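Every protein chain of the complex appears in place save one, which is left out.
Chain IDs A, B, C, D and E follow the sequence of writing; residue 1 opens each chain.
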Amino acid sequence: MPPARYRFLLINAFALPEEAGYGLRPSRGPKEARLMNHASLAPLLADVDWHLHDGALATHGNHPVETREEFAIVGVNRLKLVREACESGQYNAIVLLGGGDPGFEEAREIGRRHRIPVTSCAHAQMHLARLLGHRFTVMDISEAHNMHMAMLVRHYGFAPNCASIVNLNYPLPRPVLPNDRPLAAEKARHDRGERSEMVEAAVAAAEDAIENDGAEVFIIGCSAAYWLAPVLQARLAALGWEAPVLEGYRCAIEQAKTLVNLGLDVSGLAMPSDHPRRWRRKKYL
Amino acid sequence: MPPARYRFLLINAFALPEEAGYGLRPSRGPKEARLMNHASLAPLLADVDWHLHDGALATHGNHPVETREEFAIVGVNRLKLVREACESGQYNAIVLLGGGDPGFEEAREIGRRHRIPVTSCAHAQMHLARLLGHRFTVMDISEAHNMHMAMLVRHYGFAPNCASIVNLNYPLPRPVLPNDRPLAAEKARHDRGERSEMVEAAVAAAEDAIENDGAEVFIIGCSAAYWLAPVLQARLAALGWEAPVLEGYRCAIEQAKTLVNLGLDVSGLAMPSDHPRRWRRKKYL
Amino acid sequence: MPPARYRFLLINAFALPEEAGYGLRPSRGPKEARLMNHASLAPLLADVDWHLHDGALATHGNHPVETREEFAIVGVNRLKLVREACESGQYNAIVLLGGGDPGFEEAREIGRRHRIPVTSCAHAQMHLARLLGHRFTVMDISEAHNMHMAMLVRHYGFAPNCASIVNLNYPLPRPVLPNDRPLAAEKARHDRGERSEMVEAAVAAAEDAIENDGAEVFIIGCSAAYWLAPVLQARLAALGWEAPVLEGYRCAIEQAKTLVNLGLDVSGLAMPSDHPRRWRRKKYL
Amino acid sequence: MPPARYRFLLINAFALPEEAGYGLRPSRGPKEARLMNHASLAPLLADVDWHLHDGALATHGNHPVETREEFAIVGVNRLKLVREACESGQYNAIVLLGGGDPGFEEAREIGRRHRIPVTSCAHAQMHLARLLGHRFTVMDISEAHNMHMAMLVRHYGFAPNCASIVNLNYPLPRPVLPNDRPLAAEKARHDRGERSEMVEAAVAAAEDAIENDGAEVFIIGCSAAYWLAPVLQARLAALGWEAPVLEGYRCAIEQAKTLVNLGLDVSGLAMPSDHPRRWRRKKYL
Amino acid sequence: MPPARYRFLLINAFALPEEAGYGLRPSRGPKEARLMNHASLAPLLADVDWHLHDGALATHGNHPVETREEFAIVGVNRLKLVREACESGQYNAIVLLGGGDPGFEEAREIGRRHRIPVTSCAHAQMHLARLLGHRFTVMDISEAHNMHMAMLVRHYGFAPNCASIVNLNYPLPRPVLPNDRPLAAEKARHDRGERSEMVEAAVAAAEDAIENDGAEVFIIGCSAAYWLAPVLQARLAALGWEAPVLEGYRCAIEQAKTLVNLGLDVSGLAMPSDHPRRWRRKKYL
Partner (left out) sequence: MPPARYRFLLINAFALPEEAGYGLRPSRGPKEARLMNHASLAPLLADVDWHLHDGALATHGNHPVETREEFAIVGVNRLKLVREACESGQYNAIVLLGGGDPGFEEAREIGRRHRIPVTSCAHAQMHLARLLGHRFTVMDISEAHNMHMAMLVRHYGFAPNCASIVNLNYPLPRPVLPNDRPLAAEKARHDRGERSEMVEAAVAAAEDAIENDGAEVFIIGCSAAYWLAPVLQARLAALGWEAPVLEGYRCAIEQAKTLVNLGLDVSGLAMPSDHPRRWRRKKYL
């Protein structure tokens, strides 16, 4: 049997101390158990020789991230893992997991030094959404996370393509917030075949975005809500709306494959080295 | 041995009558011989069960296309082939060959009815270029073809990302034009290891685009010049410029794989059926 | 009496076989009877020596067009008529009838070779609407036609000026659609002085666009709904809204006059010949 | 003989005291003598019953206008003439002469109250230029006038269509400036069949704009340079460049005809009355 | 005690004849009494040696301004005051009062000649609002004033940042309008601690803009409504919305201080003199 064409490291955004109880993902067991929504990813990973890193241990606190500061801290923490992975020679692409892309631009720069592509979930979703239609709506989960996504949309240059950013208002658990709307409980309810208010809210918000914002495609903000993607797409289809709903893991994995196949990572002119062979007198935007 | 995951039909933009002598591609022999630049595509096609259609016989004239009218005519001619391919059940994606994307939007709409993705060369290149950097320059070959590319850049919404569109001025042969700058002869010269003025012009123009237009990535307009991509990228690298140079076949093939893997074609809200189940009271741009 | 200054050929988008029964326009009788809404156009045509061509016989099917594919097919079919008209020496302008501008860009290119201006309905309406206010709303009739108009708005560069695109949902008749909302019946009702639900829906949607989308001007998408223009404008005026409502025939005819008077057609640099005297090293968007 | 369909008042931007010697136009004689470049306008005015007003006597000084302040002052001075013309019932359109559109927006608002269209030279040129191609270059005459034109381009929303604004640097005469580059002398030279450096500079700058800025159409800034339009277009054509060159009088006259024919002036929602019948809760840009 | 660092002249937009009874501001008494909302400005003026000019006597009529024409007339009237103030040598900055910025661009040009910064209320508010968030909503008072503000938003280049422009519909008094919704009465009511319907409408409209338009910051259009700023901000805060509400006087005063401190007024390249030392061959937008 030939070696896999793809050798990927998937890196979670951060690892939380288990005892705090705010974890969103299992931190033990085989990689398949620790990778959220593994079942739906398995076909895409069938020809990939992949490892999963649980992420750098959080230094911002003991809870998931939503604020700018938290995203910045976990982003920087992840860079060390990216560099080690690049230097290990083991991988031909790195897939950054997590909805808010912490550390993505910097990781891409590191990858460039090694000619190894790095992909990330929000970025990959937006690029793919733009390919499927002119306007996408982001389904997201809290005020702070929504505004982080708004920043990413602008930062990546997709503002003209963003129909709206929905807040379903199921914020991630954190000490300061009474955990009375646990997103994980909604997923569990849905998985048991019970009615989830979060799913219902997402369907209603998506219909509203289709009818009132011009949404043609949906992407999802926080990775803790990625499980919604197939559910929402099926519900919309049942209502007669032919709207693709993306999530980040699948998009980031596929984008990594494309870059590996084409021998690309990022333009060295967009992310120059600190000792470039050539320099440009001027740059235009 | 398992069946190939990918079953693609590659369709050329048009077929010219052999006797006119304006053909750009061999029209006989095995598919590998008839597919331009097959050698560089072979690795990407290794896991694809692919067929090649030489394109509908040209009705606009006996020469390659460059004007709007010619693109429109060959575009419509190709739609019949797309529909037949969709209806045949043989393919899970269709890749439209040719630099100016004739018939692409309409073919995508047809594909949507069958849930079969259709990809095309300019469109795929622009999406990928945008992923690698903020600004790309199109390298192209003639006044009319250049303005066709300019129209596509705007039509697909990439104007803010287009640094410039270079005209190397090696127009395709046609009765009205003395064929004194044959592009094919340049390729032959280059393939023989001789100096090609077209290659030199491309290198000079690309350096100019990097230094004066803010180009970070290059794409190529006319498919008859796709052979330039690896040549130009290597020459730029030798000069110290780390600039990816894309061409359309590879990009369109890879985009097709991504869409197949993710079960996507195009948003049904962006390209509605003529008898949609639901309708929207308003649409926003 | 001096010869008329204007010698125009008006060309319908397509001609349907009479027996299918899907025709929107009379296909027999004098030109005045065959030109939709002739009464309101008569004053504009008083100083024009005009002919009417019923359009090329449809090859896409036996029903009006709404999809991308159908627009592309009838567009290409029309080009032959445009070329013949240009070559005939009989006309100093060509006016393309029909709401979705099939074949317009290509026809303009053909006209350029003969220095004969070609105008078209959506294009002419958008340019005029932009002159009267900053934002216009398109009133249109079906999901597919709406999205075609959305494409045209973007293609012509008017996205920043488009407040919204309304779908009144009176799709054109076609085999696949039960013809239970015939637009022609609405016009007949209105002409008889009876209440038309389509008119009422248009008034309500226009008020909504004024109050909620920032619409300052209205244009109409499908030419089968052009009769709405004066009706809607009068109804809005009666409600206190001073909003111009345009339709395409009048705008395209007047634009043609302007171009004839000024000796213009289209920039030869925007639509270069296939054997231009000069070429540009680069083009910027 | 029937009454003329068009009854236009053409109003100059301002009248200068004759004794100062800074006048650009004859202030005596029949209207034909006082209308700059009348010969080229005569065919367009053949079916127009027109009057010419020399403009309000200047209050900003005794010289032509170039600065923002000067444009504002003569703009306000002209409004009284516009109102009187509207109230006289004599005209069905008002054409504001002058390159920098002083008082245009306000005059349009006054016209709206009387349902009389008002057109102006820069505005009309830009709208027509946009119709002929995607990018236009403005040929203009001085630093201050250039920046006034830049402001108008942005104000009217044409910034994405403006390739560049050329300064030929033949500023209008004024006390503070030694009149050593008199524009009028250049015109005289050209009219006598002699070489004009201004014409040569315009040709060179236009070629540069075509080759380096992506210009597809040209318009002219200051009305004192409108005589350049046919000269420049012919020279470019002789060089092989098929570029339309517009000037303001012809464009503004033709735009007025279009508006008269279509019964339009400006959207009442864009320029509401001070006691509108209806009001909108919100407005979007 | 050292001389004040700041020597400002504040100039009202216009002065109305007292007898007409349409005045919005006291025209007698000490400057503190004549400056609207002085109490809230006092801390900002503590280190300013300031004078107040009541504005040039109105020539457009005897009532406050709302239409384009009225703004243009009072704008030009104010320029004389600006020039005199600049020439007096008494001031190091000029603050133009009034919501619609009449005469601002021209006054800035005059100031440039003397290297004296001129600031104005709408302009200063928009710049500051943009600093605090990405999208602001303008709270304004009438159809005509709203559209004037819309023009300013576009003119200053802030259209992408403008979430919406609210019309509270409390138009300023004028002969043609029955004064049945006097804005001043609303302020009086609020000042007496009574319920003001205008305040209630503003709170409701602001909440709507936050929830439905993406507003992050508020600015106020007409200066007669500037008293609303602290009231609205407090009410929103009480509702849980952390939204800054700006008004123009404070912003224009602070902007003037910044410019004085940094020794800046406006770029001489953006507002060139009528006899500049250098000239540019071309200008890009």
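Going forward, contacts are C-beta pairs under 8 Å (C-beta built on N, C-alpha and C of every residue); 3 or more make two chains touch, one makes a residue touch a chain.
Keep in mind that what you see is a predicted model, and the values were worked out from it rather than measured.
Novice: Per the definition of touch given earlier, which of D:R34, D:H51, D:R154 or D:H275 contacts the omitted chain?
Specialist: Candidates D:R34, D:H51, D:R154 or D:H275; residue touching the omitted chain: D:R154.
Novice: Tell me which residue among A:A46, A:V176 or A:A238 touches the hidden chain in the full complex.
Specialist: Touching the chain that is not displayed is residue A:V176.
Novice: For review purposes, identify every residue of subunit A that touches the missing chain, sorted by number.
Specialist: 66-69, 72-73, 75-76, 79, 103, 105-106, 109-110, 142-144, 146-147, 150-151, 153-155, 157, 159, 162, 164-167, 169, 171, 174, 176-177, 205, 208-209, 213, 270-276, 279-285
Novice: Using the document's contact rule, name the residues of subunit E that touch the chain not shown here.
Specialist: Contacting residues on subunit E, toward the hidden partner: 43-44, 127-128, 130-135, 157, 160-161, 163, 210-217, 239-244, 246, 250-251, 254-255, 257-258, 261-262, 264-270, 272-273, 276-278, 280-285.
Assume only the chains that are shown with their structure count from here on.
Novice: Could you grab the centroid distance between subunit B and subunit D? Build each centroid from C-alpha atoms only and quote it in angstrom.
Specialist: 45
Novice: On a C-alpha centroid basis, what's the spacing between subunit A and subunit B, in Å?
Specialist: So the centre of subunit A lies 30 Å away from the centre of subunit B.
Novice: Of all the residues in subunit E, which ones touch at least 2 other chains?
Specialist: 150, 154
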